[in-house]
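Only one protein chain is missing; all other protein chains are in place.
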Amino acid sequence: MQEILQYLFSGITNGAIYAVIAVGFSMLYNSTELINFAHGEFVMLGGLGIVTLWGGSLLPLPAAFVLTVIGVAFVGFLLERVALRKVSRSQPIVLVIITIGASIFLRGIGMLIWGKDAHAIPSFTKLSPMDVFGAKLMPQSILILAIVLLVVVGLHLFYRKTLTGKAMQACAINEKAAWLSGIPSDQMVLLAFFLSAGIGAIAGIIIAPITMCGYDMGILLGLKGFCAAMLGGLGSLWGSLVGGLLLGISESLGVGYVSSSLKDAIAFLVLLLILYIRPTGILGIKEAKRF
Amino acid sequence: MSAPCLNRFEKPPLLRADSISKAFGGVQALLNVSFEVSEGTILGIIGPNGAGKTTLFNVITSAYPPDSGQLFLDRKKIQNRKVHELVRLGIARTFQNVELFENMTALENVMVGQYTQTRCGIFAAAARLPWAVAEEKQAREEAMALLSFVGIAQYAENRSGNLPFGWQRLLEIARALAAKPRLLLLDEPAAGLNAVETRRLGNLIERIRHQGVTILLVEHDMNLTMTICDRIIVLNYGKILAHGTPEEIQSNPAVMAAYLGTSEVSPLIYD
Amino acid sequence: MRQIIPIKKGIKRLCLFLAASLLFSSPALSKDTFKIGGVFSVTGRASFLGDPEKKSMEMLVNQINAKGGIDGRLLEAVIYDTEGDPQKTVNAVSKLINKDQVIAIIGPSLTPTTLAVVPFAERSKTLLISCAAGILITEPVKPWVFKTAQSDALAVASIYQHMKAQGIKKAAILSVSDAFGESGKQQLEKQADAYGITVIRSETFGAGDTDMTPQLTKIRKENPEAIICWGTNPGPAVVAKNVKQLGLQIPLYQSHGVASPKFIELASDAAEGIYLPTGKILVADLLPDNDPQKPVLQNYIKEFESRYNMPVSGFGGYAYDAVRMLAEALKGSNGDKEKVRAALEEMKGFVGVSGVFSFSKTEHNGLSPDAFVMVQIRNNTWELIR
Partner (left out) sequence: MKPECFKNRLYYGIFLPVIAVSGFVIDSPYYLQVLTFIGINTLLTIGLNMLMGYAGQISLGHAAFYGIGAYTTTILTVHFDFSPWAALPCTLVVTGMVAFLVGLPMLKLTGYYLGMGTLGFGMIVYVLFREWSHVTGGSSGMVGIPSLSLGPVSFSDSRNYFYLVWMIVLVCIVFCQRLIQSRVGRALRSISDSENAAKALGVDTKDLKLKIFILSALFAAMAGFLYAHLVTFISPGSFDFMVSIRMVTMVVIGGMASIWGALLGASVLTLLPECLHAFADFEMVVYGLILMLIMIFMPRGLTRGLMDIYERSVSKQI
């Protein structure tokens, strides 16, 4: 009981982080039908940004948080405006390769700015771990889960309640029709990049205290987030949440009950099985476009 | 309604549909549709938009399975087969929104149509075995002949995506013919064509029929349908509303009622 | 259309650049320098090794040249980055051997990359002094391959000695799933019996993993008396944090792979009380004055820190020792590769940063077990355990 609870806590914490990253992938795919391989680098920038701004005691936490998110979101904005806008009519795979180039570029920049070593920051809260039936629950985990839910619910409301959100969805469903009804689709894509990069940064910020941030952290986290997004079904907000949690939990249970060295293999096996049963992810409805 | 209709011709039916039903979610796209097509005839299927014509085509070509009912080609059951197997049995089709292989030349498009008629595999092709080379040469000649047959031989080497729309339609028909079908399904072949092109198309369909190919035609252009079809089925809300010769259809009161208000087609029926 | 001109220029330039780099970089054979090569993983996951190694090598070569070089000839260092990628390493070593025509090569930094280039060094009869720890590099002995990093076996021995002294009988292993962790795990399992220790559970974690609580939970179930974590930063720092969070009250041992001030910075409070084996460099000032390594260490630390303004670690020392020994062996050799190799093989009692080296025909690592000392982290600094 104590063990399984501990595995679940760990799985949910990690899963929640994968979920936020997945949400970034998913919402961008929704608006642009593009998988952004540089998304992991936004996470890295978010993590290292908070390391500098807050860990370096330059700013109080809320200010550092907001500034980092906006800063990284601006990088996403630039990526779309400078690199992708020009070729937005090309095959999607071309855009994917550009984002791969961008990810290498951003990683290089990260290395030049923050150096090759990892960095650490203390927890956001000074509270000590809580005891739940003998298992330890980290306050940071609760914080992470809360922020993740906030992001997902926030986005959900944004899509459902605001005009901009609706317009964005309209663009995603049919760009031409949206354009005909006067929605500036270019700006919607730009906004999608801005938001998705910002969400990536949030993932980086909340993960920073529980792990170490280095310029190369984006590769693995990006990969896991991508998996979570696919698992849940591309383009589905709640799917990303489900996919992320499932991936995180299957990893930690895999460690607990099978073997830690085969952890990744187990997680991916689960993923392949789910894809075999549901070829468009758990909550995915859209047929995947050709790459 | 589903009573089998009497056969004007002596020959046994090539295709027989028996109480086909198909629903998508709550929408009943086809309900107990039964009909027969005799060899060497042209059967027209008409009906307002959304009446289930294309669904019927897709069911016949196994793009999706029917919920209930049976399909026979020459007394052979053909439902629930793979799409590509039906081609070998002798069914070929064209698409409502032309689906050419845009990045390939017109000739290559037709040669893809010959896929079931040829047999060269990966290694025979890579090794350029003599029989493979001979087969390729013959296929090419036959494909050229088909392009001439539909009248676009001079564009054989053009990228098919660059051809004008009318010729794309013709190319699609040539491509379907390359599979040497016994039953050819044409899904709105005249859509988007001008009057001259449509007349030429009618002529082409007649010539195809004369080669012994049975044709199933979905078409909105009533002029064309009424002139070339031997029999016509009228679909409405997934049900067969009427069935008969063009003359019978034109004077059928039920059809008249169904088409009232659809200005697009009604004048044509009574002209 | 307007965009096209700059692109064209750009492409022309790129082509010229590619062509030029292929054509005009033929080997410049200068007879008045000794050319030595370096291949380190300066970037990539193992940059914590490669970066100080590169810096140490550059620093030492400069110093030697400032003093007039060796036998009146200057040293010329050619250093390439491998990014920890075997294929890139193979290319880099091939370039050093064939194009730059170096006398000897220092590096690579990692065991797999070293193993990948060993055949190349052997075939071309070029001296290779690896900075990687893997025991496979020098066992069996290959004539042209030496290494300066302490073998994992020695580090394991130090840990087990300490554990034995503490009366610990049951240990659990948590190792990183790369070559370093794998080799450490093998040694830990192999030597356990000799010290009367049972390894009751052995778990691994991924190099980029963010949370090791599941592994630790699984380990906790077995009630070990100590945990040995074998990895390189940042993973072990996460392990240290997770151990504290789970409230595990048993000693945590780390490997020499984290023996740098960076580890304390990363793990911060969680580092308190951790034991680890390290080369003497971290505790140079605490060493008794009669320790032969003390002056060498103090000298290296002073030079490195003043030159690069960053804290020193033991890793750069691997390259530092390699270059110093190579310089020693080059004396009187007139650049003859076989002579250099023979001189190195006969070297005895050479006091370096990582320990005292004594090579022979059957021993190409040459470090004695006292290359390692055990330290404990207390109050954010290292304390020597005797």
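To keep things simple, chains are lettered A, B and C as they appear, and every chain counts its residues starting from 1.
Everything that follows uses one rule, which is that a contact is a pair of C-beta atoms (placed from the backbone, for glycine too) under 8 Å apart; a residue touches a chain by one contact, two chains touch by 3 or more.
Everything numeric here is computed off the predicted structure, so don't read it as measured data.
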| note | Contacts of the unshown chain among the visible ones are A, B, C
| remark: Among B:Ala29, B:Ile42, B:Met111 or B:Ile173, contact with the omitted chain is made only by B:Met111
| request: May I ask which residue of B:Ala17, B:Ala139 or B:Val218 touches the chain that does not appear here? | output: B:Ala139
| field | Touch criterion as defined above, residue of A:Ala64, A:Ala172, A:Cys227 or A:Leu283 at the omitted chain | value | A:Cys227
| field | Which of B:Val87, B:Ile152 or B:Ile249 contacts the chain that the document leaves out | value | B:Val87
| When the complex is taken as a whole, what residues of chain C touch the one chain not shown? | 3-4, 7-8, 10-11, 14, 17-18, 21-22, 26-27, 42-43, 80-81, 84-88, 90-92, 94-95, 97-99, 111-112, 115-116, 118-119, 123, 134, 136, 177-179, 181-183
| Which residues does chain B use to touch the chain missing from this display? | 61, 63, 82-88, 92-93, 95, 99-105, 108-109, 111-116, 118, 120-122, 125-126, 128, 132, 135-136, 139, 157, 175-176, 178-179
| message | Please output the residues of chain A touching the missing chain, sorted low to high. | response | 29, 35, 37, 83, 86-87, 90-91, 93-94, 96-98, 100-109, 111-112, 219, 223, 226-227, 230, 234, 261-262, 264-265, 268-269, 271-272, 275-276, 279-281, 287-291
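Criterion: only the chains that are shown with their structure count from here on.
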| field | Each chain counted as touching chain A and chain B at once | value | none
| Relative to chain B, chain with the most remote C-alpha centre | C
| remark: Dominant interface by pair count is A-C
| Chain centroid nearest the full-protein CA centroid | A
| query | From the C-alpha centre of chain A to that of chain B, how far is it in Å? | reply | 48
| message | What's the distance between the Cα centroids of chain B and chain C, rounded to whole Å? | response | 72
| request: Averaging only over C-alpha atoms, locate the centres of chain A and chain C and give their separation in whole Å. | output: 35
| said: Going by the contact rule already set, what residues in chain B reach two or more other chains? | reply: none
| field | Per-residue overlap in chain C, given as positions that touch at least 2 other chains | value | none
| request: Would you pull the chain A residues touching chain C in the complex into a rising list? | output: 3, 6-7, 9-11, 13-14, 17, 111, 116-120, 122, 129, 136, 138, 207, 210-212, 214, 216-217, 219-221, 251-253, 255-256, 260-261, 263-264
| task | Over in the complex, which chain C residues touch chain A? Could you list them? | result | 43-45, 47-48, 51, 177, 203-206, 208-211, 213-215, 217-218, 221, 233-234, 237-238, 241, 245-247, 262, 265-268
